[in-house]
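The full complex has more chains than appear here; those shown keep their coordinates.
Chain naming follows the written order as A and B, and within any one chain the residues start at number 1.
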C-alpha cells in the first residue's frame, strides 16, 4: 500500500461558472487555467501520479502544449488511472478536499463524487469529496482562487 | 487500507486561550468559530470522514445548527470514530500537524496526544501530533489564525 498526495490552486477570473471535479458549478467568476482549470481533478491526478512515482501533471500535460488548451481535465485523471493500472496498482481510495469560501460546494458534492467514481471506474464508496473554508484568511479567504488537496491510496 | 486527509483553519479573535486537540492552551487571543474552534480536532475529524467517504464535518455538524454553538469538538471526533467502526473500519494511525507561529505548541503536545488517544480509544503510539510555523509568511505567519492538517489511516 502507498498513499500519494496532490495539491493544486487556480485563480478566479471573469466568468459565470467553474469546473470542479468534472461538474459545472455556477459562480460569479470562472477559474483561469490552460485547461478547464478543474483544480479538484488536478490535485487528484497528482495524488495518483505521486503514489506510483510517475512525475506530476505538468510533466504529462505541459501547459506550454497547445493540445491541452481548454482540455477537459477528466482526460488527465483517466491517464493517471491508466498509469496506475499499467504499473500493476489498484486504486483503493481517493479523498479530495476543496478549499474555498465560494462557490458553496455542498450541493454539488454527490455529483462530484459520482463523476470521479465514473472516471476512475470505482464504486462511489471508494471516493470521498469534502470541502472547507479558510474562514476569510489567505488567498482562498479573500476569494482570489480555489485550492484542492487530494490523497490517493493504492495497492501495488 | 485507506488514508483520508483533513484541513481546517480558524481565525484569531479577542480572548485569552485557544482549544487545540482538546487541550486549553493559554494565549493572547482566542479562536473564532461556531463550536469551540478546535482546529486540530476538526482536521482530524475530516480525515476520518474522508477515509470512509462519509462527507465532511460541515455535513454532520452544520455551523448553522444552534445545537453545535460553543460545542466541545471532542464530540465531533467521537462521532467520526463511531462512523469508522460502524463502517467496519479500524483506525490504524492518526497524524496531525498544527501550523502557527503562536502559541508555542511544543509544551502541550504530550497532553494533546494523550487526549486524542483517549477520544479515539487508541494507544498513544497510534497518534502523532506535530507543529510547524510558516516562517512569518502567509496568514499563519501574520498570526491571523491557525491551520491544521491531518492524515488518518484505517484498515477496512
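By our rule, contacts are C-beta pairs under 8 Å (C-beta built on N, C-alpha and C of every residue); 3 or more make two chains touch, one makes a residue touch a chain.
Source: prediction; values computed, not measured.
Of the identical protein chains in this complex, 2 are displayed in place, while the full assembly in this structure file contains 3 copies of the same sequence.
The rule we apply is simple: only the chains that are shown with their structure count from here on.
Between chain A and chain B the CA-based rotation angle works out to 120°, given as a multiple of 5. With centres defined as mean CA coordinates, chain B is found 24 Å away from chain A. Of all residues in chain A, only 1, 3, 5, 92-93, 95, 97, 99, 106, 109, 113, 124-128, 130-138, 141, 149-151, 153, 155 touch chain B in the complex they form. Within the complex formed with chain A, the chain B residues making contact are 1-11, 32-33, 46, 49-59, 138-139, 144-145, 147, 151, 153.
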